[in-house]
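Every protein chain of the complex appears in place save one, which is left out.
Up next, subunit A:
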Amino acid sequence: MKILLVEDEKLLSDSIRSALVQEGFSVDTALSFREARDKLVDKIYDVVVLDLNLPGGLGFDLFGYIRDMESHPGVLIISVRDSLDDKLRGLNLGADDYLVKPFHLDELTARIRSIIRRRYPTDADELVFYNLSYDMTSGQVKVNGTEMHLTHSQSQILYYLLINKNRTVSKESLSDYVLKDDIDMVDSFDYIYTHIKNLRQKLRKEGSEVSIVTVYGMGYSLKKMDGN
């Protein structure tokens, strides 16, 4: 999967790039409006990660070039602008997602993955991991075809673990993903811990083949159960 990262801040661009490369993407970077435009004309990308404030122009103005591309890449806007107007404008122009800076790298890769999944749907709109499935449109979670009743937070935790399956997800990024702005309203680790405990119980009860593993000092990971 080829990604074009349009971000004028060299330091940030480097970090995002190495994070994405670690995740197995091939990344091209553009540090200015002109560079981004030239690369969009010359090459083919699956996803464009786009900053809005660029030297030489606004990110919004690149959408013309993006639309002209044959590959119809997905667009993820990353911006410091958090007003509803900017978000709506970006989404109306054809962006797939909008991420407000600063963001967690895990969150960024998760969003990129979900864009790619939407671009190249594999199994309808479902995330499947052994006998656990997550319906991306309705948010339904099924084990062996029977629906599990989860709270909103639990379903979000499971989704986040599913898109990062077999990888370790830190408690912080998990709590950040689930609680977002509400993160300082509760003891977030305890909150996540409580929900994970309940999730584990529910998964065990439904006879799921996967379980949430605690990786000491790192976080959690969704893995196939050992033994049976």
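Criterion: a contact is a pair of C-beta atoms (placed from the backbone, for glycine too) under 8 Å apart; a residue touches a chain by one contact, two chains touch by 3 or more; residues count from 1.
Keep in mind that, in the parts below, contacts and distances are computed from a predicted model.
Enquirer: What name does the UniProt record list for the absent chain among "histidine kinase", "Multisubunit potassium/proton antiporter PhaG subunit", "Thiamine biosynthesis protein ThiS" or "DhaKLM operon coactivator DhaQ"?
Expert: "histidine kinase"
Enquirer: Which of these touches the unseen chain: A:Lys39, A:Arg81 or A:Arg200?
Expert: Of these options, the touching residue for the absent chain is A:Arg81.
Enquirer: Quick one: say which of A:Phe60, A:Phe103 or A:Tyr130 touches the chain that got left out.
Expert: Only one listed residue reaches the unshown chain, and that is A:Phe103.
Enquirer: Since one chain isn't shown, list which residues of subunit A touch it in the complete complex.
Expert: Touching the chain left out of view, subunit A contributes residues 9, 11-12, 15-16, 18-19, 22, 80-84, 100-106, 151-153, 170, 172-173, 176, 181-186, 191, 194, 217.
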